[in-house]
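Please see the structure below; I have some questions.
For subunit A:
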Amino acid sequence: MTVEPALAMTGISKAFPGVRALDAVDFECLPGEVHAICGENGAGKSTLMKILGGSYRPDAGEIRLAGRAVHFTHPRQAAEAGIAIIHQELSLLPHRTVAENIFMGREIAKRGMLDKAAMRDRAAGLLARVGADVDPQTLVSSLSIAVQQLVEIAKALLLDARILVMDEPTAALDERDSRTLLNLVRTLRGEGVSIVYISHRMPEVTAIADRITVLKDGRRIWTRRTGEAPVGEIVRAMVGRDLKDFYPAPPSSAPGPVLLAVEEGANAYMRDIAFEVRTGEIVGVAGLEDSGKAALAQALVGDAPLTSGTVFLRGQPLALRTPRQATAAGIGYLPGDRKGEGLALRQSVRDNALLALRAIAGLFTRPEHGRLAPDAIDEKLRAMDVRAADFGQEIGTLSGGNQQKAIIARWLAQESDVLVFVEPTRGIDIAAKAAIYETMRRFADLGRGIVVVSSDMPELIGIADRIVVMHRGRMAGTVPRGAQEEDVMHLALGTSGAPEKEESP
Partner candidate 1 sequence: QDFNDPAEFKKQREQLAMTPQGPEGQPWAQHLGEGMVDTVKYKKDGQVTLCFSNAGVFNPWRVVGLNNLNAEADLHKDRLKELIVVDAEGKDDKQISDIEALVSGGKCDALIVSPNTTAALTPAVEAACGKLPVIVFDRGVNTSCPVTYIHPVGGYGFGITSGEFIAGKLKKGDNVLALRIMPGVDVLETRYSAAKNIFDEAGINVIGSEFTGSDRAKTKSVVEDYINRGVKIDAVWMDAGDTATAALEAFEDAGLPYPVISGEDQQDFLRKWQSDKLTAIGPSYPTYQWRTAVIAALDVLDGKQVPGPEWVLPQPAITQDVLADYVDERMPPLHYSLCGCQDLPGYPERWGGKK
Partner candidate 2 sequence: MTTDITRITPRAPRLPVSVLLAGLSLGFYIIIALSTGETAQLSASGILGLFQRMVALGLVAIGQTFVILVGSIDLSVAALISAVAVLASHVMQGDPTMMLPAIVLCLGLCLMVGLINGALVAYGGINPLIATLGTGLVIQGVLAASFGMLQGAVAREFQVLAYGGLLGVPYSLVLLAALSLAAAFVLDRTLFGARIYAVGGNPDGARLAGIRTEQVILSAHVVASLFAGASGLYLAARLQSGTPWIGRDGIYDLESIAVTVIGGTILAGGKGGVAGTLAGVLLFASLDAGFNMLGIDAFLKQVLRGAIVIAAVAVHAVRTKGHVA
């Protein structure tokens, strides 16, 4: 017998100027099914979902909900038809409370008057359901990105939708929150909700999905049951080739002398930081949300400087109070929030890659000569394998992976000694991830050092030579290459008697 699909999209096409984002894509989702969509950056996953959500109108194709054809011209209609979407980009109101955010656009009101108490109560319930321990009255701006993501999810649950779309919901979440979320997905599935799940994290996809659809270049490659789709198959379909050696091989030689060191570092967000990076080494930093791992990265690049303690670069103490000093000293930064902190979206790829060089050049340097010449930077960009039709095009038009590579090229051009990466592969497809790991390794092998802060545990274990684990603003311990996820988790949760550190209070 055939069950009527809760959602059926057939022959969906959508073109943007110069890009065919979707080409006759078919997609369906049964009631109580988790259907994952995989694909490279720019494959068209989000576009397909934005069409479903009424943000874009398709050029061709049809959408049926439980057999009934629908046409959406505004997100409101999709919501009314029982579709809830957690979008890839956060869409919260920073200056409003959690409750007000959850009810944005769906306020409980009688004849135009808000019922605030009712909204608070329901918000509290929803927050508990997604595992977020926050007061509905808190301002969103005071929450971490991870909690904000949970608020987004609560917002989607409010609709009691029959169809729930999650576009990379775990990109900002740490291991523990991700697990909570996956459990929530299972519960919802049990309630008969159809869930469309988009993620670049393969383990998650295989763990949760009933069926998997692969998109490539705006076309559907195939749809299979999860059991019939081993990871290798998925990746081949996404990338169009086999991806051997996802993580680069560890270095053959032992790391060299100490490059960057922090002694007795402390500021408002962390303390007792004793930390070092050697030449040729990739040091991972792990920790749960609010553990201070991002604060460590910010301190290393002078963005949220240490208030006590000393930083040494090649043995010399270093004044590190502003990002400019860090840049000048040769410490580069790849922020976790690519669009908000990494890129000037309306400037060209080239201009973005030249950002650091231009930033510390003398004011009267001619902008297109010597190291700043277009040819010189194009070479770096090509060396990073940044794919763009023209490096003069706006960087906002590139895929996330290529944007990320352009930022790395920025620091290569500047010949930084140390790179601090925060969530370098957040929202980035598997092929681009492999390329970025490869670059990181090569960079380290040149006798430089990398600090990589990530909440993607497998990634840290795969790439780092050593992992420092943060817990409540302190370093809970360090695990060497080859450790298991469990070892890291114990330290991160504070459940293991970390041998080289005293117990946290």
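With respect to how the candidates were assembled, all candidates are chains of the complex that A comes from, given by their letters.
Definition applied: a residue touches a chain if its C-beta (ideal position, glycine included) is under 8 Å from a C-beta of that chain, and two chains touch if they have at least 3 such contacts; residues count from 1.
If you're wondering where the values come from, they're calculated on a predicted model, not measured in any experiment.
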item: Among 1 or 2, touch partner of subunit A in the complex; value: 2
item: Interface residues, subunit A side, partner candidate 2 - complex; value: 53, 55, 74-76, 78-80, 85, 87, 89-96, 100, 103-107, 109, 112-114, 116, 133-134, 147, 155, 268-270, 289-290, 292, 472-473, 505
